[in-house]
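Left out: one protein chain. Kept in place: all the others.
Order as written gives the chain letters A and B; numbering starts at 1 within each chain.
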Amino acid sequence: MSALLKIRGLKIEGRSDEVWNPIINGVDLDLNKGEVLGLIGESGAGKSTVGLAAMGFTRDGVRISAGSVEFDGVNLVTASAAVKRGLLGKRIAYVAQSAAASFNPAHKLIDQHTEAPVQHGVSGRKESEADAIELYERLRLPNPEEIGFRYPHQVSGGQLQRAMTAMAMACRPDLIIFDEPTTALDVTTQIEVLAAIRDIVEQFDTAAIYITHDLAVVAQMADKIKVLLKGDEVEEADTRTMLSAPQEDYTKSLWAVRSFERPTKPAVQTGATPVISVKNVTAAYGKVDVLHDISFDMHEGRTVAVVGESGSGKSTAARCITGLLPPRIGHIEYMGEALPLDYRKRNKMQLRQAQMIYQMADTALNPRKTIGEIIGRPVQFYMGLTGPQRRKRVEELLAEIELEPTQYIDRLPSELSGGQKQRIGIARALAAEPKFIICDEVTSALDQLVAEGILKLLARLQDELGLSYMFITHDLATVRAIADEVVVMKDGRVVEQGPKLEMFQPPHHPYTDLLLSSVPEMDPDWLTNLLESRGVDNIGDAAVDKM
Amino acid sequence: MSLLIWIVALVIAVTAGGWLFRFVGQTATGNAPYFRDMTVSVAAGYVGSFLLLAWIAYTYVSGQQADPAEKNKYFFFFIAIHGFVAFSIMAYFFRVLGTKFGTEGSKKMFRQMPLTASFGIVIIFAYAFVALFAGQIAVSSIVIVGIIGLAISEILRRIGGDKPAATSAAAFAFILIGMIIMYFVGPIAPYGQEEILGAANVVPGGDPALGGNPDFPLGTDQIGRDILSRLIYGAQNTVGIAFATTCLAFLLGGSLGFLAATLGGWLDQLLSRAVDALMAIPSLIFALLLMTIASVWSNQIGIPLTYFMIVIIAVIDATRVFRLARAVGSSIVVMDYIEAAKLRGEGLTYLIFREILPNATAPLLAEFGLRFCFVFLTIASLSFLGVGIQPPLADWGTMVRDLAQFINFAAFAPQVAVTPLLAAGAIALLTVAVNFVVDWMLHKSSGLKE
Partner (left out) sequence: MPGLLRIIIQRLLLGLVTLFVVSIIIFTAVNLLPGDFAQAILGQGATDEAVAAIREELGLNKHPVLRYLEWLGGAVQGDLGTSMSQALFSSFTGSETGSGLGSVAEQIAPRFRNTMFLASVTAAIAVPISIILGILTALYRNSAFDRSMNIFTLSSISSPEFFLAYVLILFLAVMNPIFPSLSNIYEGMPFGDRLEKTMLPALTLTLAVTAQMMRMTRAAIINLLASPYIEMARLKGLSPMRVIIKHALPNALAPIINVVALNLAYLITGVVVVEVVFVYPGIGQLFVDSVKIRDIPVVQACCLIFAAAYILLNLLADILSIISNPRLRHPK
């Protein structure tokens, strides 16, 4: 049997400034009918570019410079635009990362669904509509009869992602490219989308390329896995082989990331004064309360992880602590003394003690200032150091965050990588010599290996300087790695809190349980087992709603 | 009706030519993708543009070879062609020069610069030169420019850092050196702007046999003023006043806009609503209304109307600047690094000058260009309508109005009929140049890929 898709020596270049730089340096790929290939790699590995190239498509400013992409005998690289248009949507379909952005806001879901079959002359409009409803049903969308007649903004993210999968299936293609379809979703929603995609691909015996950076997800979905690194192929193997016995060092290091975990610290002495204490805080945006009576303590030298899905109020809690959003009821204590609620009323000393590190290092650093200015400003502002003394202190701080001082001090943020920028954010916080640092999703925009480096750095700094961290995250693997205590939040309320060890041992609060069990594991059978244990009707949204 | 038939015939001919061009191309290259995928309309476009160029070249050559009387009719056509070619060559070499000298960053900028932008910059330089040195330079103005330069770079050093201060100091030093040289060289304009030189209605071209005069290469107007000198002084007056007005508008609108964006709250609400109300009146109409009132004031208290005009247009335009500055400021204020600076306890001046302003320079600079064009056109329109820049200052809007009657001579003396268009063309050329540069800057800052 000849392969459905055969990529040979694919090289792709991207234009930046005025030169063409290589993005993909020769990738080979074979995919048989009904087979699912997982394509994994960190950001910049070129996995999306390969996925699109498998459709003979490149984005603006990108071109295929060499190699062939043969789909069912047709070389998509040299084929004319008309020939490619005949295949796209009909025999090769695409499921994009963000369904909310990839559905046209001006048309109803079903109109977009029927567009491809009607335009390609696969079926008439009426049949296609009936088929859409059937597909919606198979993908377990609520109200399949009616949901297609809604506009994209009227449908939730997880449902849209399933509707997009249905749309890709409209012409019963031979190949579907899934480009990170669950990355933008919460863990509990992710499960149902994964299950739906896996079922439908199996039912129709469709070949697929599943692109993701999440190893555990790919383990559930793919028959075989290909690992990419900076445009080069690292290795390819059958899923189970790849998981149990990776050959290359890079792959091994990817697998090992998940095992980082700090030693457990002894329990906090009773009666010790917490560095920061949140006391019965209720806060509101306008008239709507978004936090309801939350309380927790943070002690010296310890990390409190605040966990929850988007909209749970964890970032709002941080805004209350910093004073950006003064609480409506309740207050914040620093070393047992109440802080003014509004940051503008706090003095320099109080402001200095609580620092913040942000999720997006890109927006957290002023792009027009050099690293020396960014870190030097708090040194000057709080410590009053100027001239050579200030420079010396900045160099010390850079050394502290493991960046070569002389090399980085005069650079602009745009000349640094994502991980380096995040380190600069840490140095800026350290420059104030605080007791307490809020880390707001600091690793979620980073690749796993880089994120691990940041976590290790934070842990070392905590041990050296006795810092207290409030670690806001949605990722339970990060919690496992760094937390001493855990606070679980949902809908603006604290659902459960306690030391990490207790939190990861049953019995749990049902929501914590759902959250914990929804985190994909590396075991390829994990999803199957989970679905069996939960029952078909009790996954994702449905499970949350039942609480 | 015959015109319509001609147009239709031309379109059909060009389309047919396009089809033929593509066919020949396909056959000659063995159906290369470039010709294979070319639509007929694109091919027709090539043919049409070629025909246009050929027609211009033909007119140029036949004009050059005609007898002197006939040739003189093409006087301004030749100037336009020569000027265009000369400036294009200068623009090309300017870009080449830029890629060879300067820092890595500036070299890269020049390499990516389209020729239109380079053309625009060269034109702007030419205008600035003419405007600065139109008349005799006074020693006092050299001293004043020197003091202003020092003051500005000192202010920039205090609030904006060393880099902008050095840049502004260099620019002022450059102007100062030029002024000192031109002090000895003398004015560019051969005559004074209001000087009446006796001979009225001298025909452009400078050939006495054809009613011209070599002393007045562009001729004189109805009351005998040298058109060339008035054009040169017009650059100083019209461009200078527009520039001053734009600066004033930016100072006013920009500072209020950033203040509103940074502080928010009631101040923002108040200013924004006031600006909304002022912007609900079309700007030229509002300017005309206020100018009417100002003309009464100006009579009574004896301040020239031109000063009123500067303030009025600056205020009207400041509303637009305010909108932009506020929008740009608001988009920067939500950034995490501003939040970090606020939480550090930084004051308002630091936030605006050190954190926000450096990130707003690109859009503000582009807006400055656009606003300048707008102000420039508004002033020209007001002057054209007779309520703008007042005599004795020569200015382009007024010149167009004064010379408008000449247009009726077009049938037998096209070179005379074009004279009212000179000043209008001078306005258009400068705004085109600025727009070319702004277009490039906007394109660059939007980060669009080619």
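The criterion applied here is as follows: a residue touches a chain if its C-beta (ideal position, glycine included) is under 8 Å from a C-beta of that chain, and two chains touch if they have at least 3 such contacts.
Predicted model, so just to flag it, every value in this text is computed and none were measured.
In the complete assembly, the contact with the undisplayed chain comes from B:289, out of B:289, B:303, B:327 or B:348.
Check A:16, A:32, A:80 or A:104 against the missing chain and you find that the one touching it is A:104. Contact between chain B and the unshown chain involves residues 3, 41-42, 45-46, 49, 116, 276-278, 280-286, 288-293, 295-297, 299-301, 373, 377, 380-381, 384-387, 397, 400, 404, 407-408, 410-411, 414, 417-418, 420-421, 424-425, 427-428, 431-432, 434-436, 439, 450.
The omitted chain makes contact with chain A at the following residues, 55, 57, 59-60, 84-90, 93-94, 96-98, 101-107, 115-116, 119-120, 150-151, 153-154.
We take it that only the chains that are shown with their structure count from here on.
Put simply, the C-alpha centre of chain A and that of chain B have 49 angstrom between them. In the complex of the two chains, the chain A residues touching chain B come out as 15, 17-18, 60-61, 80-81, 322-324, 343, 346, 348, 351, 356, 358, 360, 363-369, 377-378, 381-382, 428, 432. Across the interface of their complex, chain A is touched by residues 36-37, 108, 111-112, 335-337, 339-346, 355, 358-359, 449-450 of chain B.
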